[in-house]
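For this depiction, one protein chain was excluded, whereas all remaining protein chains were kept in their positions.
Entry: chain A
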Amino acid sequence: MTSSQPLIRMQNIEKHFGSVIALAGVSVDIYPGECHCLLGDNGAGKSTFIKTMSGVHKPTKGDILFEGRPMYFADPRDAIAAGIATVHQHLAMIPLMSVSRNFFMGNEPLRKIGPFRFFDHDYANRVTMEEMRKMGINLRGPEQAVGTLSGGERQTVAIARAVHFGAKVLILDEPTSALGVRQTANVLATIDKVRKQGVAVVFITHNVRHALAVGDRFTVLNRGQTLGTAKRGEISAEELQDMMAGGQELATLEGSLGGTV
């Protein structure tokens, strides 16, 4: 919360799919340079909410203010152009292609030679190596295929790419859910680096530990509603866990599992 004005203000967002109310009035503010964790169990409406934020869905009701102005995204491309980038868990990188080709996929740098324009591999390779080094990944070379990287490194490449191309808001959809302990640590470290550059990070997860490790503020979604936003230090892991599960049920569960969940 380095700035007083939120980058994105989502106000009373409702989203209905036919008779199903996926979101019933959710309000969240995202500030530059913060890591905002969006927590919720499966089916809580996390995905619908971030898809509304990234232009995939149009809200049934409610307003989206981007940098103080109301925004209407026709499609995800609009949102990307405005600086809202989503990093999907699986659909981000092409394993058969080199890191530098992946990094510039869709944004290829061009160099003019006579009447022709060519892919500027020298520039692409240089920038890729630089950006990867900043993120703490040492590539063997920019031509190394993404398939040779670990899952955590791939997420990091995807995040570095989004930031390099001017993302102001980075939406990470469960980036750690399929990763091992060390890889998760790497991704969390990347989130921290990105936040320090002034980028707002929206971190979706259902793992309270991961959220608490990097989050500045925490919003819990449950059955299409927010149960409020808490600041770091104001809330404990147990409370978050409770809110995600809707309080009641987990209390009974916890009894039988001895508080291990």
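In this text, a residue touches a chain if its C-beta (ideal position, glycine included) is under 8 Å from a C-beta of that chain, and two chains touch if they have at least 3 such contacts; residues count from 1.
Throughout what follows, contacts and distances are computed from a predicted model.
Within the choices "ATP-binding cassette domain-containing protein", "Xylose transport system permease protein XylH", "Zinc-dependent alcohol dehydrogenase" or "Anti-sigma factor", the name that UniProt assigns to the complex's undisplayed chain is "Xylose transport system permease protein XylH".
Of A:108, A:174 or A:239, it is A:108 that touches the chain left out of the display. Contact with the chain not shown here comes from a single listed residue; of A:68, A:147, A:166 or A:228, that residue is A:147. Touching the omitted chain from chain A are residues 77, 80, 86, 88, 91-97, 101, 104-108, 110, 116-119, 121, 133, 136, 138, 140-141, 145, 147-149.
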